[in-house]
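Only one protein chain is missing from this complex, and each of the others stays in its spot.
Up next is subunit A:
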Amino acid sequence: MSTVETKDFGMNRRSFLKSAGVSVAFAGSSLGFVSSGIAQETVLRAYGVTTAQMDDPSLISKATGIKLEFTPTDADIGVFMRDALANDIGETHDIMIFDGGTQDILGPQGFYAEIDETNPALDLWERTPDFWKKSDISVYDGKTYGVPILGNCDAFAYFADAIGANPNGQDEIPYSVLYEDDRTRGRVALDRVFSQSLACMANFLKVNGRLQIEDPANLTPEQAKAVVDYAVERKKAGTFRTLHNSFEEQVQLIQSREVDVLECWEPAVKEAEKTMKDEAPIYAYAVEGGKKWGHGAYIPKQALERGNGEAIYEVLNYFLGGEFRAYQARDRSYAGPNMDLGVEYAEKSGWSSEQVEELRATDKKISRKMSNPNAFWAKPTAPHAGVMEQEWQRFLSA
């Protein structure tokens, strides 16, 4: 079996251009064309999912003295891996942010550098709970490749009146309202992405003892087939109204009340609340837990070779700190490591008591969801992802 070597060529396209550039720069400097000693603001470039981006990027600059230029990408694992493996994005970017799991492939292959847990700039690492720093977001094969920066436990949103649930939103709701409830038949929306829908359906069948499944996020071919058989049966029974493909679609489905229950991201409910107020749906505490996920920040090896290590660790430490935590919780309902620092930051920064209480509530909410024993960790780079995608097509085609 021969695989493409994307990294270990003697000289690839980018390294050729780079060495050519170095030669030109050397020639230029020897002729006195390149001046030195011009004081410049430290600029780092990050590439990653938009959810990790601060609404106000100047906050990072003020806190760290480092300007972080963010190149956003969506949540497609394929796009991210293509940019990492084939486009060698580490040549141009200093920090990469994505769902935990990419380190399983990019770490051992030498694309990511190991995190230096003793780096003095990373002084919040020590106090960061093991739940985060020893999780699938950060670690692979005993080595730490990523700094966990935020996370949540994805489930679904529901309109309480449609399923006769308590409107205070504190009850645990079973996933059966998505798959097998006559009250919601034909008014259910699933995520079109198999790593969400197929995995959560597998978890439902696992928790309720219908199928023997070890890891809902990494189904064997036989398990994937069995879960998709169930999905096809439910589809033919007219359970699902639609499959959505984007955050905007999630919000629209909620606002138009096209469905009563939908798999979605929690920020979609947050967004709907802006216009729907009390009419907005509730983001569920699911009986079956849901899908735990987290974004990690990773260092491309080339970034350290460029001598950007110290600045990078400053920014990684910022991600573990109170300001980043507070704004992520306020704007997106996301939590992450060191939430107590977020609350502390909000209090010191004069946020209203209502906002501080909301941060505490977010912390409690995510702790409750994350500690549900039925919840499972997402695996965007699952070894059986290819099989799962192929089987999911059978559901889509049915």
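Note that in this section a contact is a pair of C-beta atoms (placed from the backbone, for glycine too) under 8 Å apart; a residue touches a chain by one contact, two chains touch by 3 or more; residues count from 1.
In this text, contacts and distances are computed from a predicted model.
Selecting from "ABC transporter permease", "Ferredoxin", "Allophanate hydrolase subunit 1" or "3-phenylpropionate/cinnamic acid dioxygenase, small subunit", the unshown chain of this assembly corresponds to "ABC transporter permease" (UniProt protein name). For the chain missing from the display, the contacting residue among A:T144, A:N218, A:T362 or A:T381 is A:T381, taking the whole complex into account.
Shown as candidates are A:S58, A:Q212 or A:N245; the residue that touches the absent chain is A:N245. Within the set A:I105, A:M276 or A:L304, the residue that contacts the chain not displayed is A:I105.
Touch with the chain that is not drawn comes from one residue among A:E258, A:E273 or A:E358, which is A:E258. As for the chain not pictured, it touches subunit A at residues 1-4, 6, 76-79, 81-82, 85, 105, 186, 190, 192-193, 240-245, 252, 256-258, 381, 385-386, 389-394, 396-398.
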